[in-house]
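All protein chains of the complex are present and in place, except for one that has been dropped.
Let's turn to chain A:
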Amino acid sequence: MNKLLVAESVSKNFGKFRALNNVSIAVPQGSIFGLLGPNGAGKTTLIRIINQITLPDEGRVILDGQALKPEHIKDIGYLPEERGLYKSMKVGEQALYLAQLKGMSKSEAKTQLKYWFDKFEIGSWWNKKIQELSKGQAQKIQFIVTVLHRPKLLIFDEPFSGFDPINANIIKDEILKLRADGATVIFSTHRMESVEELCDHIALIHKSNKILDGNLIDIKRQFKSNTFEVGLQSQNSETVIAEIKEKFDVLPASFKNVYDDIKLNVRITPETSPNELLSFLTAKAEVHHFVEVIPSANDIFIQTVKNN
């Protein structure tokens, strides 16, 4: 797949503190790329380098085949985590100003703004000042301003914070639509359920180093431990459990089930086929539940960070 954005061994020091250490990432065209990491890992520094707010000390960033240059500003839309708007400025004027700073002409910006304001049904806000809007309303304006110039690359840092579930969902749908229209999205968040839901690629940064990256499904394959969640029903459960334990690694499990029966996590060797386990189990008891345990993004995050 084509890479829209490539960072090649990027490093950045602030005085003696090394904020990024040889970090390389490759963001495939048209993907939603999750940039993950604990607080203070260096995500924001990397994002700021991509936005040309700070310059890297070493390494380089390539956007669409070219080394980053000032003209790329109009190709990027950035919604920072620390965000805000001029409080005493009117919504419309402010949106026009910010759009023009991104290189749009005034008339172009007006047309686009009308489209978005109609879409979100917020046309009546045009002449209001930001300080008259609620936090969620201001966030909507901020989102519109970020995507207005239809950039190739969208960078969202915690885009859902401050939104209620309904509006968060609207924004999520819009992000997916933008991707469908050809935009590539870098998505930085601590909310793992949205990573699970949205991202096809992730990179995990911890203590200034990249410790994991790749396709989320590949990573999950890599992290799965051939463990199966099993729910059985049998007259003599103790014998059954003893028999399974004899053949496989068994751990206690807890999951919700309508039957009050045996619940186990059974681990098989990579060479063993799940069918073998299943046929072994069907011979011993009634199988009500048989699911492979796939690690969640959350599990992967915690496990990787702890191991480093």
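Going forward, a contact is a pair of C-beta atoms (placed from the backbone, for glycine too) under 8 Å apart; a residue touches a chain by one contact, two chains touch by 3 or more; residues count from 1.
By our rule, contacts and distances are computed from a predicted model.
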Protein name, per the UniProt record, of whichever chain is missing from view ("Putative beta-propeller-type glycoside hydrolase", "Phosphatidate cytidylyltransferase", "Nitrate reductase-like protein NarX" or "ABC-2 type transport system permease protein"): "ABC-2 type transport system permease protein"
Of the residues listed, A:I73, A:I122 or A:I241, which one is in contact with the missing chain? A:I73
Contact partner of the left-out chain, one of A:A67, A:L101 or A:I217: A:L101
Among A:S88, A:S107 or A:Q235, which one is in touch with the chain left out? A:S88
Positions on chain A contacted by the hidden chain, ascending: 14-15, 48, 51-54, 70-71, 73-74, 76, 78, 80, 82-89, 97-98, 100-103, 142, 145
